[in-house]
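Quick one: structure below, then a few questions.
Removed: one protein chain of the complex. Kept in place: all other protein chains.
As written, the chain order gives the labels A and B, with residue 1 at the start of each chain.
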Amino acid sequence: MSASSTTAIAGSETNYLNCERGIWSWLTTVDHKRIALMYLYTLTLFFFVGGIAALAVRTELAFPGGQIMSADTYNRWFTAHGVIMIFLFIVPGIPAVMGNFLLPLMIGAYDVAFPKLNLLSLYVYWLGAAMALVSLGIHPVDTGWTFYGPYSIKTGSAVVWMTGAAFVLGFSSILTGLNFIVTIHKLRCPGMTWWRLPVFVWALYATSAIQVLATPVVGMTLMLLIFERAFGVGVFNPALGGDPVLFEHFFWFYSHPVVYIMVLPAFGVIGEIIPVFSRKPLFGYRAVVVSSMGIALVGFVVWAHHMLVSGISDFSAQFFSIVTFLVAIPTAVKVFNWVSTMYKGSITFSTPMLYAMAFVFLFMIAGTTGIYLATLAVDVFYHDTYFVVAHFHYTIQGGAVIGLIAALHYWFPKMFGKMYNDLIARAAWFLIILGFNLTFLPQFVLGMQGMPRRYYDYLPQFADLHLASTIGAYINAFGYSLALLNLFWAMAVSKKKAPSNPYDALGLEWRTQSPPIKDNFETIPTVDDTPYAYGTPVASH
Amino acid sequence: MGHSSGSDIHGELGHVLPLKTYKTVLGALLILTIITVAVSRVDFGTMNLVVAMVVASIKAVLVALFFMHLKYESPITWLYAGIPVFLLGLLIGGVFIDDPLRVDPKNATVSVAEVGTSKASARDHAGDHHGANHH
Partner (left out) sequence: MSHGEHAHTLDDPQGPPHIHHMDPPTAYHAAKFGMWLFLATELLLFGVMFAAFAVFRWKYFHEFHEASSHLNWKLGALNTAVLLISSYYAAIAVDHAQHGRNKQVLKSLLITIGCAVGFLIIKTIEYSEKYHHGYFIGGENFHEFKTFLPLYFCMTGIHALHVIIGMGLLGWVATLAAKNRFSSRYYTPVEVGALYWHLVDLIWIYLFPLLYLVG
């Protein structure tokens, strides 16, 4: 480890950003760090496009009655919001951006196992994104992001392009997951035993396993839906002897585990940030690791809880309802471990730590409301109401997106070798958390009062809470814009250089210079301790 | 080509098998194909499906173990070869605890006390519609 820390001090001026120049050097790169940045830029773009769709939906819903669009257009906007945010933004999300950048750095490798495949999966992602844009351009889909039949078979909108896009994006996701699994198995540096892996790497492993094992199921399902429309095969079409509920089974067999693809890496991020800013070892490291794998495993057995009112058999509804409760155990283990890590720690309220703490708080609300929805009798009432919408956004925005933003702030100095303006970052944090809660807390109440999701109009008694939700959405959007502009300014304009290890963190990624050199390390490092030995004499190495 | 027969070398890279093994496995696969075709020509009811699937699985295992060298792979490869089979079982199981157990709403009764009889009648009804699944 001494060799790498001297490298960091020496701090040569060449790094992965300036070692080659020109757009072509980016498009043909096989450097995982550059690929990560290209994902970052594309994902940010789609985050804003999806965000604009969200604002369009919220603007329409600000007051009862039609405001800015027709009911038909409204269906297209909320579908666009869902499809873009899920397939183009948050599923690739943390793994493609932070995972790509950090995985080889954290395990002490020069690159991922298959660098060319890594670039290919970026191109496949771009192809899928282009197909989604074609769909939006020719006839935006109005089915909702779930593509339920039989409507998705009959609608005149460009379902084939959009499901084709989702298929291609899934392929990209599979290739990334496969690459990560092989990398973690084969390229850990000397001394990097399984029980010394950073929890973020463990989370990536669990995520990748789901990506590899669940994505093909939805891929084939969407392919069958395409065949349904192109050739009238009838597998999901009741008019031809098919079963639309079967589509739901197949769809959720992937799309439930996919929620863990989104949020597991965020768990990993939080597990990295909290020990550093509490100056304490991660509490119950093995429990955190095992719970990640447990979530991945249990996540495969709960899919039909999305279908409790779809007319599935009583037995299966009961079965999936009961099994769903099991998810609460590993997630609660994580929350307890994070909080226990902070307990009696010397906490620094840095921006990443603020996001991490917000994450724990928001995810607790997400998790407990999930229990309501898992309960069979209660779900019959809450299903397809705003309660579900709020619960989902607490997990995915409050969980995965906040996790991504936390990760960006935490590793920003490493990625770009610059520091951002901390005051603006904190202000943005405040606006995001305020706006988020103002948007979605009222939606829990709306849902409990019976406001159905995906409706264009509503009764007058829902007006106040809808307006509050819309105002919250604008504050939220302003917060995100501020946070990302702040980072962009720091990256592109600021001259404030970051040291190689601004937080005195112990992970391997902090032992190389900021930004790292093209090959990450001069020589492959050696590890002799866990990355969380904070507050012990080793920490001052 | 007698150089490798009988030897069981485990090099730095993959496992080298004697050629005889490949030939034996191919022979077994072809014989099993003949068996499965022959059995299918006789009507054993549900057993036809069972036999066909068992034979197919033996063939699949032979291909995986020897042609694909799974026998000499690390436990982690075994794990990732097994998981999809497990998940497929899960998927089929999950669908089968739903579809065959669905109660036709037309036959659902309101009284809790009658649940037993309503289920029986629903099953009869399903039998009329779908044809017997008990061949």
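To be clear about the criterion, contacts are C-beta pairs under 8 Å (C-beta built on N, C-alpha and C of every residue); 3 or more make two chains touch, one makes a residue touch a chain.
Because the structure is a prediction, the values reported are computed rather than measured.
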Listed residues A:26, A:48 or A:227, member touching the removed chain: A:227
Residue touching the undisplayed chain, where the options are A:20, A:457 or A:519: A:519
Where the missing chain touches chain A, by residue: 109-111, 113-115, 117, 174, 178-179, 181-182, 185-187, 212-217, 219-221, 223-224, 227, 231-235, 240-243, 246, 250, 519
Contact set of chain B toward the excluded chain (per top definition): 3-4, 7, 9, 11-14, 16-17, 19, 22-23, 25-26, 29-30, 33, 36-37, 40, 48-49, 52-53, 55-56, 59-60, 63-64, 66-68, 73, 76-77, 80-81, 83-85, 87-88, 91-92, 95-96, 99-100, 130-133, 135
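By our rule, only the chains that are shown with their structure count from here on.
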Inter-chain centre distance, chain A versus chain B - centres from mean C-alpha coordinates, in Å: 36
Residues on chain A engaged by chain B in the complex (per definition of touch): 185, 213, 217, 243, 245-246, 249-250, 253, 300-301, 303-304, 311-316, 319-320
Of all residues in chain B, those that touch chain A in their complex: 76, 83-84, 87, 90-91, 94-95, 97-103, 105
